[in-house]
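First up is the structure itself, then whatever we jot down about it.
For this view, one protein chain was removed and the others were kept in their places.
And then subunit A:
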Amino acid sequence: MFGYLLQRLLYIFVIVAVMSVLIFWITQIMPGNVAYMILGDFAGMDQILALEQKLGLHDPIHVQYWRWAQGLLQFDLGDSLIMERPIAPILFDAIGNSAILALSSIGLVALVGIWLGVYSAIHHGKAGDHIVSLATYVTLAVPEFFWCVLLIILFVGYLGWFPATGYTSLSEGFFVWAQHLILPVVALVMGLMAHVSRLTRSSMLEVMHSQYVLAARAKGVPEGLVIRRHALRNALLPTITVLAIDVGVLMGGIVVVETIFSYPGLGRLLIFAIQQMDVPLIQACLIVVTIVYAVANLLADILYTFLNPRIRYGSSVNG
């Protein structure tokens, strides 16, 4: 187990290193002159050249990359060109805000999605199952940004229950804080919930017809226990893999949802950076996103291993 973990951590490191080269290289092609952006429209040519010299923009690209990567390892992400402040604190705030959104979404997706899936598997072929199946089929086809628009029309404009945009910190009261969080979270989870529910349903149905569930029933184990301990535990394995993939989808969704609800998170920061051509900020955001995604995949792997005793000791079985 320990060796396996070490191997995976090393793998993450390699991925992040490769990605950092890719991100740095691609963002270097960006149009727009950094020195020009800092100095503004009225700078003379000699001023621009001097600043470029000072920033090291004339160095070969691998020297520039190495400088950037070294900073990265020391959590020094450079300064934002537009906001003219160090990136690290801005980024940490944004990550915190996005984490609240992401964690409550994933939690909700796992809970409600799995519950819906189990419910329709147990009521297979009955009205409840049909309703859930139909609802999830339609829900899957609605992109996040359209959910946002629909939710805003209904709950902000028509019913007036929630504020349209923004974010307040928890210190201003739980109720106000939650009010700003509910709509973005709902917009984020709808599609994923449908996805998880459909998957759980089909793997539950498969497991419910298996020999060991039959054996458990024949043994006289109460039905509730059969479902919880024998069926669900095994049916959840594919669901967990999908949850990890869904983290990637969720990050895409977060970009869209944060932009629409003006929620001050990582996604909106990234879009802001792209629109403003703020190269250091774009690089920092992208590298953070890569790390978060890699770690999420690792966590899913560990959880999978933990729940599935057959591969609990990792490489020894599969070689």
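Just so we're on the same page, a contact is a pair of C-beta atoms (placed from the backbone, for glycine too) under 8 Å apart; a residue touches a chain by one contact, two chains touch by 3 or more; residues count from 1.
Here is the rule we use: contacts and distances are computed from a predicted model.
Only one chain is not pictured, and the protein name UniProt records for it, out of "Peptide ABC transporter permease", "Malonate decarboxylase subunit gamma", "Thiosulfate oxidation carrier complex protein SoxZ" or "Part of AAA domain-containing protein", is "Peptide ABC transporter permease". Residue in contact with the omitted chain (choice from A:P89, A:G107, A:G157 or A:G173): A:G157.
Of the candidate positions A:I15, A:I122 or A:L303, contact with the unshown chain belongs to A:I15.
In the full complex, subunit A touches the hidden chain at residues 15, 18-19, 22-23, 26-27, 29-31, 137-138, 140-146, 149-150, 152-153, 156-157, 238, 247-249, 251-252, 255-256, 259-260, 270-271, 274-275, 282, 286, 289-290, 293-294, 297.
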